[in-house]
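My structure is below; once you've seen it, I'll send some questions.
Below, a portion of the complex is reproduced, with chain positions unchanged.
Chain IDs A and B follow the sequence of writing; residue 1 opens each chain.
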Amino acid sequence: MNFSSDNVSPVCPEILAAIVAQSSSSALPYGQDEDSARLDAAFSTLFETDCVVIPVATGTAANLIGLSGLVSPYGGVVCHHEAHINQTESTGVAFFGGGAKLLTMDGPSAKIEAPALDAFLTAQSNRGIHAVDPECVAITQATEFGAVYSVAEIQDIGRVAKEHGMRLFMDGARFANAVAALGCHPADITWKAGVDVLSFGATKNGALAVDAIILFDKTLRKKAEKARKRGGHLFSKHRYLAAQLLAYLEGDLWLKNAKHANMAAKLLAQSLGCLGARVAHQPQGNELFMWMEDDLAAALQAAGIIFRPWPAVGKGAYRFVTAWNSPLEDITALANGL
Amino acid sequence: MNFSSDNVSPVCPEILAAIVAQSSSSALPYGQDEDSARLDAAFSTLFETDCVVIPVATGTAANLIGLSGLVSPYGGVVCHHEAHINQTESTGVAFFGGGAKLLTMDGPSAKIEAPALDAFLTAQSNRGIHAVDPECVAITQATEFGAVYSVAEIQDIGRVAKEHGMRLFMDGARFANAVAALGCHPADITWKAGVDVLSFGATKNGALAVDAIILFDKTLRKKAEKARKRGGHLFSKHRYLAAQLLAYLEGDLWLKNAKHANMAAKLLAQSLGCLGARVAHQPQGNELFMWMEDDLAAALQAAGIIFRPWPAVGKGAYRFVTAWNSPLEDITALANGL
């Protein structure tokens, strides 16, 4: 079993079928096809508000292009120190943002907390022409340490951001896992709470390669489209991105896949607990962080189970990530020993 | 029949099969999987020289990342005025090149000619700190007007470039069509002629979405990998890019598809000629430019044939692009009337 990341999983059958179905005919390129034309409506229905959809093939592209509309070349993006955009996307924010700078803060479980954000923005804003003024707040839902912001937490962050005149961005690489965990409506933790732009992840949750930039502020469309083209992210065979996303929404496949992965994480936490591991961050989505002794880690590896040490959490901490195809029975069986 | 571009075609069966085959198991991300590990060897065999392969999902990304290793932020890229990088890739060259500038010249059929290049480089180089010095020459094979550089033409360009201390880049979005037309070895028009970096197109010729940056100068690997990551172009499920490329090379599928498309273009030229159209640029690859009277154009459109006016060639000129799946019989039958 491979828990090194959810991106080791293959395309799920429903989305693969959509790709195959797309392959028996020709269609206009660059989003002029019929399936691409359905995207805005499909996501507007899902989110119960008019929104614009810009599909790209990677989560990093979705984050960077999405953010680039919310910050000027002279401005700052406030994020958690552990944020993917700070730790794992090279110098991408400055690249797509024309020099924009990440301003990092801390918080438990890689979460930004609203009162701390308020204090941070108060201290960092309006410091004059020499300093970098924050212009945007970026949060990750679920966070890089597997935590899920509650509806109230995001509402609080949205309110603080608004009070300080900030735009609000959400990195939703594991948005589906968060919604599945919260049991809320996707609108509750996005536009209703003040999110301007969301990167809506699909790749980690069953797609081949597509994440959607969702613009709740529709005035950002032109800039996002130009940034996408200029960045080499506009697919000629755009319909293959659209087909993946439409299949992902169809019958709430996105939630079904996420629920499976979340359940797998919970079962895995139990099984590993039976083997002597201790939970470092309680799994809320599909990421599980466990403290383990060296010999347990070695035994699991010897049994062919793949996972990764996670020094950012601490020495002796390991990360396990489940996915839409994690084998629940095998995971449960782990509790009985290796 | 849709001749508006080769990118309207779907994935070809062989590559689709490879995608499906990839979808029954997990594999490590970001190019650490077994199929990705085979890419360098597969292309090194094809080109009969050690080379580095950096797959990305779009031709624009391949061009921009490929070029970014060959020019400094203060330098110029010499290309034909009609070049895709000048006309159709937004401000991408400056974006990925940190400000690098396109320096354009003219030439028949969107080709750069070696003597003119020599004169251009002589005039534009070493003009002092205020000017933009050329650092790289970029050519498109086949060109944007459907022409194919001969082996000797590319050798001449390579020699002139070298004499002036320039790097040489080839936009090979339709490289397969060019090789199929020339009947040469792919090495003859690339590294043997001085090409440092090639974008090896597959998307237009049967793939879902993959073009390969081929680094004949292997020292460029690290920079290209960083530019790819930073640009959001590194796929987590990288094996799906690898699988497409391996299937594309397998049994010379790339040439088979290109030969089909080239044949379709030749037959289409004949059929349209029978209907009264005149050839504007003789098709060498899979792009055909025809002069047509308004009523012929209207009659073709009325018959459901899709193609585009091409004002860059001239008023009354139209472009037809064939693909791996163009129906040869239907094209031939066109000669008999609409």
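Assume a contact is a pair of C-beta atoms (placed from the backbone, for glycine too) under 8 Å apart; a residue touches a chain by one contact, two chains touch by 3 or more.
Please read all numbers here as calculations on a predicted model, not as lab measurements.
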item	value
Full complex, copies of the single sequence (shown: 2)	4
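Keep in mind that, in the parts below, only the chains that are shown with their structure count from here on.
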item	value
Distance from subunit B to subunit A - Cα centre to Cα centre, in angstrom	34
Touching residues (chain side subunit A, partner subunit B) in the complex	2, 4-5, 7-11, 13, 16, 19-20, 22-29, 56-65, 89-92, 95-96, 203-204, 208-209, 226, 229-237, 240, 325
